[in-house]
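Not every chain is included here, but those present sit where they belong.
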Amino acid sequence: MNPSILKRKIFNDPIYGFITVPDELTFALIDHPWFQRLRRIKQLGLTNLVYPGALHTRFHHALGAMHLMTEAIEVLRMKGHEISEEEAQGATVAILLHDIGHGPFSHALEHSIVSHISHEKISELFMTQLNVEFDGKLSLAIKIFRNQYKKKFLYQLVSSQLDVDRLDYLKRDSFFTGVSEGIVSSDRIIKMLNVVKGQLVVEVKGIYSVEKFIIARRLMYWQVYLHKTVLSAENLLVNILSRAKELALKQTDLFCTPALHTFLYGRFSEKQFSENSALLQAFSELDDNDIMASIKVWTKHPDKILSLLCRNLVDRHLYRIELQKKPFQPDLIADLKRVARRKYKLKGSEVNYFVFSANVTNDTYRPDKISINILLKDGSVLDFSNASDHLGIDVISRTVKKFFLCCPKDLKAPDAE
Amino acid sequence: MNPSILKRKIFNDPIYGFITVPDELTFALIDHPWFQRLRRIKQLGLTNLVYPGALHTRFHHALGAMHLMTEAIEVLRMKGHEISEEEAQGATVAILLHDIGHGPFSHALEHSIVSHISHEKISELFMTQLNVEFDGKLSLAIKIFRNQYKKKFLYQLVSSQLDVDRLDYLKRDSFFTGVSEGIVSSDRIIKMLNVVKGQLVVEVKGIYSVEKFIIARRLMYWQVYLHKTVLSAENLLVNILSRAKELALKQTDLFCTPALHTFLYGRFSEKQFSENSALLQAFSELDDNDIMASIKVWTKHPDKILSLLCRNLVDRHLYRIELQKKPFQPDLIADLKRVARRKYKLKGSEVNYFVFSANVTNDTYRPDKISINILLKDGSVLDFSNASDHLGIDVISRTVKKFFLCCPKDLKAPDAE
């Protein structure tokens, strides 16, 4: 046995059985504290309040996507497409780190206390910094990640409407939630991948699997990601963090872990993040535990609004939520606010922490984005929406928008969930 | 332990774990030679030539559908709908026996040697006969099966566009073929069943599962049931049986099991089946083994056409087949026939055993059939095609028609499969 084999690391994965780390650089990146931190950030935030199994982390998803990337590369090589060792490593590292910029409860955080910079931008900052630490070994990965590398299909494997990111997260989220309809045959799709004129395509034999993939993704959106109770929980978290931020900006004293303190009491621009590496380091110290541990303490905070919201989250007394295709009547909302103001003794805009309406949308397929290309038997390539019998462009390019209305459960008679 | 428990029979099933036979009548029916015969009839005929695991039988599917029926009844009872023991048994027996009239390779048989009566009709004849044997205990089951019973939802569980038959066969066929995209969450759908004004409905929370079910069924059609190689194999079998019948009608001597002999050398109308119980008994003695054992012998028959076709099936040298959305050019077909005539020394219409074109169609959803009804939160009921965001009536009611062209593989240069 040679040493390089001794260090070969295998991860157990209930989905793929085993995930093998392909090389030492990848291994070293996984071992880095910035990546290890993803072990403490759940992939689906508060979704476990609805699907109790959904506790899997961004760490696990990143490993899974890396695994699919190595499989995709193997398939493409077998079909005669040259991919050098360096390119393979670049694509693998790009997918491994594609989500490294996510903070805890990312969506909620971006809508409250870390609002001037996106997680995509932070991912890039982390990668740039790591590239320095690792003597430029990530340069190709970064090129691919930014779609600046000539072999476009490598970028498309990392980020397109049928990338290994989506293949893994649909499969993984479906597995851990138990929503079996979301199962995607990543195996079958990956076996059908090919490259034509530098672009990633799916051979026509795989068209029904792509159809299924599109529908499964749509189903996961409404059944899981935008499940109304999940929306309710996430909006409660947004409100908690917004209220805390409001108090913090007034210099109110709030129990905080140091990592959270930085971002609760400060306000930072993208520029500051880029220039101040201490800020990035501070961000890297933040995870789910900081948020939840602080919220638990806030259940006893003197600010009635904050403590009530926190108690509701901790004890899982979520908002009552309704979801519908049309906007809610302003009158209805106003009525509810009036009742809430009286009941909870709220002043001015405080009622917006308890009664609010907004909307969510979901695009099944975006023909304006990097499309899914189907390779026909005669060698021609068609956009998926033109190649499918049923899921024509007219159908799947419809954006579905739904409106929701949240209010405390005790404001109206309880309804069936 | 009391005796009724001692006779309680449990079947092992890789899909549901265990299937419990609910009562003694059902147990006695399963034990009957006419039902046991289904153990020797594969659910998917020759599909195992493409998906080697697809060897499951109509016996197993009937048990599975029975299992789902008992689950559906339990759910409906829990939701407060009264279903008497007798009604439950009626529905269970109806689904258990719904396919008892299938012969071996049913589709091929109906297109060749047993062509004047449908399997549905034979199922009814078997049920009527069994009702005599079992002292009228099947009367209610037959009523439900014929949709003559007042509680329409019981019929709809047996036969509609979302019945336990489809739920089981999609799941089972998906399991044994390994086409994981066909997996249907029968659990979730059954939990969402309800009854409104005597009609079966699905509660709105289950709408994405119904969408998924519709797409999964469509996918299974093109990926499995109408897979081009499966079509090729089935048409080869139709041609073999047709040629054998042709020879038999000319009194040519053909090795035959006695059961097959009756139907190969005779020609029977529905009326004869109804009036002559010996004929029904003869039919009940026919299964996959008769067909395959005879075909194997015919590989050495002096009729060159028959022996060649049979050899092709036994050694799995199937027709080369192409599938496309438009009809094939008559010229192309004529050309191929000309080559084939010369190559195989065929006279007149004999060439049609080797070169032929036809079409297949698939309806994803038929709004003119018993529709899938969705129960909205406000208590109203909508047809599924109006309730779904994406799979609107315009989309899923399109009938997809595909044309195929078959010819021997050695007639043209071989193509990639």
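Order of writing sets the labels: A and B. Residues in every chain begin at 1.
What we mean here is this: a contact is a pair of C-beta atoms (placed from the backbone, for glycine too) under 8 Å apart; a residue touches a chain by one contact, two chains touch by 3 or more.
Everything numeric here is computed off the predicted structure, so don't read it as measured data.
This structure file shows 2 copies of a single chain, while the whole complex it describes contains 4 copies.
In the analysis below, only the chains that are shown with their structure count from here on.
Rounded to the nearest 5, the angle that brings the Cα atoms of chain A onto chain B is 180°.
With centres taken as mean Cα positions, chain B sits 43 Å from chain A. Within the complex formed with chain A, the chain B residues making contact are 179-181, 183-185, 188, 208-209, 211-212, 215-216, 218-219, 222-223, 364, 389-392, 395-396, 398, 400.
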